[in-house]
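Every protein chain but one is kept in place in this view of the complex.
The block that comes next holds chain A.
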Amino acid sequence: MIEVVLNDWLGKKVKVKCNEDDTIGNLKKLVAAQTGTRADKIRIQKWYNTYKDHITLKDYEIHDGMGLELYYN
């Protein structure tokens, strides 16, 4: 179980607990549940690399405590 921090640089900072083998799509659902936006409106990036929905956190090498950028579609 890892904890990921998502920041949208506009005041919304969200910490989400998830498994390493969760996909980005699942992570978006968890974030949506916490922030209240819809899951399909969320975009997770790391410096111009938009993360795709079907790839797992482990494959993107996202570790515990790592920060990701939260944008909206």
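The definition used in the following text is that a contact is a pair of C-beta atoms (placed from the backbone, for glycine too) under 8 Å apart; a residue touches a chain by one contact, two chains touch by 3 or more; residues count from 1.
Just so we're on the same page, contacts and distances are computed from a predicted model.
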Its UniProt record identifies the chain omitted here, from "Proteasome subunit beta", "Guanine nucleotide-binding protein subunit gamma", "Pre-mRNA-splicing factor 38" or "BHLH domain-containing protein", as "Pre-mRNA-splicing factor 38"
Pick out the residues on chain A that sit against the missing chain.
1, 17-19, 22, 26, 29-30, 33, 38, 40-41, 50, 72-73
